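Apart from one protein chain that is not included, each protein chain of the complex appears where it belongs.
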Amino acid sequence: MGSKASTKGTPVAAGVTLPADCRLGALDALAPRLREAVAGGAATFDGSAVEKVDGAAMQLLVACRRAAAASGGGVAWAGASDVLREAAGLLGLAAELDLPAPMPA
Amino acid sequence: MAKILAVDDSASMRGMVAFTLRGAGHEVSEAENGQLALDQARGGRYDLVLADVNMPVMDGISMVRELRALPEYKGVPILMLTTESHTDKKMEGKAAGATGWLVKPFDPEQLLATVNRVLG
Partner (left out) sequence: MANLGMAQFHQVFFEESLEGLDNMETALLALDEGGDKELVHTIFRAAHSIKGGAATFGFPEMAAFTHEAESLLDELRDGRRAIDKPIIELLLRTVDCLRGMFARAQAGQPLNDEVAEGLRGELAATMGRAAETQVLARRARDRADAWKVSFRPHPGMAAGGNDPLRLLRELKALGEMSVTADLAALPALDQLDVATCHIGWTIELQGQITREAIKGVFDWVEDECDLSIEPLHVVAPPAAAEAPKAAVADVATARAARESAPVASTESSSVRVSIDKIDSLIDLVGELVITQSMLDPFRENFDIARLAMLQEGLTQLARHTRELQESVMGIRMLPIGSVFNRFPRLVRDLSAKLGKQVRLDMHGEQTELDKTVLEKIGDPLVHLVRNAIDHGLEMPDKRRAAGKVEQGTLRLEAFHRGGSIVVEVADDGAGLNREAIVAKAIQRGLVSSGEGMSDEAVAELIFQPGFSTAAVTTDLSGRGVGMDVVRRNVADLGGSVTIRSTPGKGSVFTIVLPLTLAIMDGLSAAVGEESYIVPLVSIVESVQLKAEAVRSVAGGGELFRFRGEYLPVIRLHEMFGCPGAVRNIEDGLMIVVEGDGTRVGLFVDGLNGQQQAVVKSLEANYRRVQGISGATILADGSVALIVDIAGLIRMQGRRKAA
């Protein structure tokens, strides 16, 4: 499995596209790229392709947003899948992650 | 659908598990002891491993311990299939890194319910 989707998408300034499988087993590959992205303060994550996610990934995303905010920036969302939004709601992290509302189809 | 590894030395048991899970659309591989299962697991990442406890060559608990030590199996659900209703055996499995257990006897519905539970 893994992160073959990760390099796809138009390169935005410090942007990362989250892979379809965003679970613990994929995080060792994903985390360094997220860390790098938020190191500069401002970053954009695209979560519209996420099909599978777990608590560990959500925790990582929270830590990323907090790190970006701490260095005076923030993480903007280029998109978020329903799976991602559901997970944020279940974990009580909706406000913390501030995911965008579903795009009208 | 998920990639599942079913490990049990009893052919009938393995057959039943694999049959049920394939019927639900999963891709199932089988192994008849812990050692073979480890070899197979290293070759490709499974979404779920179901392992019997008492097996020759390498028992389920040792297998879970080794499997859990592999970086690619961090967080991957591993369920013990056990006839042991005693908690100490379950806890031994948990201590080795198992996610949970499914106590035999289980029928296909229970198996599917538990598998769906861990696969989310």
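First chain written, first letter: the chains are A and B, and each begins at residue 1.
What we mean here is this: contacts are C-beta pairs under 8 Å (C-beta built on N, C-alpha and C of every residue); 3 or more make two chains touch, one makes a residue touch a chain.
Since the model is a prediction, treat every value here as computed from it, not as a measurement.
A.B. asks: From the listed residues A:15, A:41 or A:55, report the one that touches the chain absent from this view.
C.D. replies: Looking across A:15, A:41 or A:55, the contact with the absent chain belongs to A:55.
A.B. asks: What residue numbers in chain A mark contact with the hidden partner chain?
C.D. replies: These residues touch the chain not displayed: 23-24, 27-28, 31, 35, 38, 53-56, 58-60, 62-64, 66-67, 70, 87, 89-93, 96.
A.B. asks: So that we can see where the missing chain sits, which residues of chain B does it touch?
C.D. replies: Interface with the chain not displayed, on the chain B side: 10-13, 15-16, 19, 68, 74-78, 83-86, 91, 94, 97-101, 103-108, 117-118, 120.
Going forward, only the chains that are shown with their structure count from here on.
A.B. asks: So the centre of each chain is just the mean of its C-alpha atoms; given that, what is the distance between chain A and chain B in Å?
C.D. replies: 31
A.B. asks: For the complex, give me every residue of chain B touching chain A.
C.D. replies: The touching residues are 45, 71-76, 120.
A.B. asks: With touch defined as at the start, can you tell me which chain A residues reach chain B in the complex?
C.D. replies: Checking each residue of chain A against chain B gives 1, 23-25, 28, 52, 54, 56.
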